[in-house]
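Excluded from the complex is one protein chain; the other protein chains are retained at their positions.
Letters are used for the chains, namely A, B, C, D and E, taken in the order the chains are written, and counting of residues starts over at 1 for each.
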């Protein structure tokens, strides 16, 4: 075995001369690390993307306030995640419900850690941190144009601690669902939970003043479209990065993401074309989103036919959900539930029928897993959100008073105007 | 040979422990894969980039309609490419003109394939798919502000099938020109063919109502500039990704892209400075584009001096072409031919004189290859486009009627307004 | 040793079959190359990001002119860097002050070079070139809204040659400070030097007409926010790319960048919340920037606690500096000194107390190194800038005359309008 | 006929329009503008008088027959005033309208309003 | 002198300007605005009366001497009307203009128009 040993050493020396580690721990794979670094940057790009997507859809007087919801999530959750979020989501499990690991608090013990796949744990922690950031930012769309900034900040901080971190732990971090339900890149943890949270919060807080009597026009569909473009790009990091490698699975995830987004977009403009004889730009970008959301839980595990189908079904169900919402008349400002919730649920459940490999327990068994995964996300998110919205509303206050809501968030909460150019100054 | 065998196995085990493949097929190179994934994301970024570039240049009433041209290309070609486009471009050749491969239809047979360079074939297919998407999106600029959305959709679908896929096959996919003409990243397949298609379509469809009598101002040069910035960034994926590796050739392509873009931009503002005593922002970004287009076919094969020269020549010829167009008076709305066509032709031909390595057949021989490559692209694109424009115009209709053209695409075709903020609502 | 030799050969053959090089020179590491390519693209993204950030903050009439400052830096420095900049910064040292290397002129001798870390030298040269581009683009904010375009172009060209290239050489390229002061990603070379240059130029050129009597409102905080988002994303390339690897150090740098940006943003809105009872969007994005600038010199060498602290301190000191500036009343239009200068200095000095590893010479010794690094940057930049501003002002002219300043840069220097949509045409 | 021009706070637009509709006045033209009324904020900055910044405002133009003038003015007054009448609430200007022509039909005068 | 204010459809701007130029009226001021005329769309949404949305419009202001009034009005009427006169085609308002001063020269009155 001397020869083998020599060989191994030679390989190590040749390959990893630059890294200082002993050969016992996993070595850095520069390629995988490169892709995970890139993915982290791409998912970060989704935050300005979301800010633009949402920001363009509200009324002119609320554009900055709405963008602030996304940006402040970067600030607040960015810090919380560092302090304890990562530890709660990916620390040693406490009863399968939440994690904790003194070493991961303030990321203090992972400074030199290389993970199994060959990437520094910091990169994984930051990649996951972006998911923690984007989830509350998505929720914000449901109660856009009518909440206090202070209340929002407190809400997302608590929501992250009480809903997101445990949920991420349960599904990904070693909690009681880890490994059963297929949720490749966060269909349930992120989109279903955000969609449901949005719905609950929108119902609790009530509609915007004037809704639906007063027409509320998007201030810039142009910006919304660009935002959707950035979201699509960023989603490559979101889904393909969730493979935590740079190989076949990554390629599969990227391809399915691309295909489902295109199919979703195409489906939506076809629906509109048939029903209204007009394809709208908002429809096209909504279709992109629905397709992307629907493929998220499935990206690594279905074939192109599945991706096309999920994209189409995502758009179909989201379109239907929004139509129905208009009947119910509750005010989910930017259709967070209609798109993220519905397409997320559709994706998480329907993926069962398009899996590349027959699931080990059989289709029915898997379906049960999927449904229960979705169920847990819905339940956790609904209960947690309700509690928190109530709590925030009763303490710092959540819903804006009428005067400031009518005056607009930008002016009354932030003392600014989004488009100074409109003002002949 | 026992030792060697042991060694090989050890190497395999060490390096690719995570991949399940037998050692007979090419193994994934995580680094190359990382860069190709990134390139795919970067080229995707060019679509919103192009939407912004074009969108900012049209009149306010057409901004969404123009952006929809880019975005709907993502949707439509994204799906078509999955279904049969990849197969037509990169399948087994049928007479050197078009490919076909049942295995590539719906990408059904490439699910586990790793290509020679060590990347999953999915990634290559998606990377190439982005090129198929962007080409018709570029064409759209030539007849911006005056075509039906439905007609446009049908047109690009057919154009992709009848012109783009065969052309890609001929030059890259094993067709009759593969290997002769140097076209590193699609100077002829993409830019020349798009430029010519734009010219033909613009001539067939005729000018916008009022052109050139009525002044037609860009609605947002700010957006156009940002779009140009995103295009530059995305072009790194476009050109450097076309090396399908992550190594020396990639670095060369990236460097030349950067240099030519800078040189093109500088050249254009110098020309304007000399001729008009004023450098315009539109000039600067046009120069960026001209430089990028000119270097596209050459990015992997020239030295920095060549990149600077191609950038400058690209701008010079494009500038001249646009000036001449203004004399002729035909209405290529956003100068697709003037920039993509002309700079593409210049780049494809002039690169011969700046090649790193003396071409095997000698300069003259290579020049002939280049010119015939360009010739084929021009011929194929011109004939195919003419046929299709005529066909679409006679069936679903292509040119907008006067009333809806004057009212603007956004309102009359999509029932929306791009800038709601202008409306005091 | 026969066996070892066989092994080495096998390894080489297996791993680098695709590269044609002899085994004597460093071999390409496709993973590291992938990340450095990506980083280059990300840093390039900072230019449109900066153009948006700055562009949104000026008055409507100057939006294009301000964006042109960033974009023309891409054009001008992009070409200069290729011709001689890289040679001056990274060539063989001449007295420790500036470099020169005939081989690097026009990048002519690096066409096939693979550097130690396994990346093509082209990639390194382009990555560094982006830094050379962004530094003058940052300065431009200090005298936004009041300089001639021609003067600006000449100024940045000279500044790059006389200040930036030597400074980069001194600190990174083998000059007299290389290796002493810790400046991971350019805190002193880029941000301190740009900040000081901005201050000097602003003082020399004097205030904008009407300042501070006339209220000068940002034309689009929406655009400024998006720009800040892109800057954050791009900064991942800036900092994590500065590790020139794709491994542990890269991950550390990326994580610290993310954490400091979040902490800076959070700190700033907290300060505003406490002092004004209102968090502004401009405050949030200023905090992002301050945090990013402060972590830049430290990104690879501190722990998360340090990143949080530097982020907070960056915001605190920048906030204070801007408040004080308002007292002094000099006109640093976009607070280049207040943010880049101050946070850069804070970061470069304070990092000493948060280093991962005890510095070899002890804390005090290191502090001296840091302070002298900062001192050199300040001195070099201040003297060089003063000289150049004076020179440019006396020759081509730098400050705009009153009529054209009041009319706005866009109209009077570029003959364009940024927002055509405002004009009912 | 009268042309009633009101400058109001942007945030009051919805309320004012609703009040006008309630008063059966639905025809209206709205323009974005900026203004400065009572110059409460003429800051002194190091001895310099600062031109106070313009605040965003909304301009309403309503053409109406003489008998509708008071109704219109009252509707606006009622809805545009902030809680306890703060500076910046705006102005109403009334001018004489000589002619009014409906483009669609060419009708003139009171019936064309 | 008269001040003619026309509210027209945005898509008609080019045509109207051309018609005015043909009638030798080239001086004009154009403003983006929004409006609602015949309130055809007062939707009822679950029993609530919906304030109809404002549609983008263009406002033209033209100062002219009295004898040019009719020419101007006719030019606008001719060009601004949609094919068969649809709701939303707009209005023309005419008011009396007391003075007109050309800033460049300080000229006043009819010659300053």
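Just so it is clear, a residue touches a chain if its C-beta (ideal position, glycine included) is under 8 Å from a C-beta of that chain, and two chains touch if they have at least 3 such contacts.
In this text, all values refer to a predicted model and were calculated from it rather than measured experimentally.
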item: Sole contact to the chain not displayed, among C:94, C:207, C:355 or C:407; value: C:407
item: Positions on chain C contacted by the hidden chain, ascending; value: 61, 210, 214, 403, 406-408, 411, 417, 422-425
item: Chain A, residues in touch with the chain not shown (by the definition above); value: 422, 424-425
item: Touch list for chain D against the chain that is not drawn; value: 2, 6-8, 31-39, 42, 49, 51-52, 54, 57, 59, 73, 76-77, 80-82, 85-96
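Here is the rule we use: only the chains that are shown with their structure count from here on.
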item: Result of counting contacting C-beta pairs for A-D and B-D, higher pair; value: A-D
item: Greatest separation from chain B - chain, by CA centre; value: D
item: CA centroid of chain A to CA centroid of chain E, Å; value: 49
item: Two or more partner chains touched - positions in chain C; value: 3, 7, 11, 15, 29-32, 34-35, 38, 63, 215, 217, 220, 246, 418-419, 422, 425
item: For chain E, residues that touch 2 or more chains besides their own; value: 10, 31-34, 49, 51-54
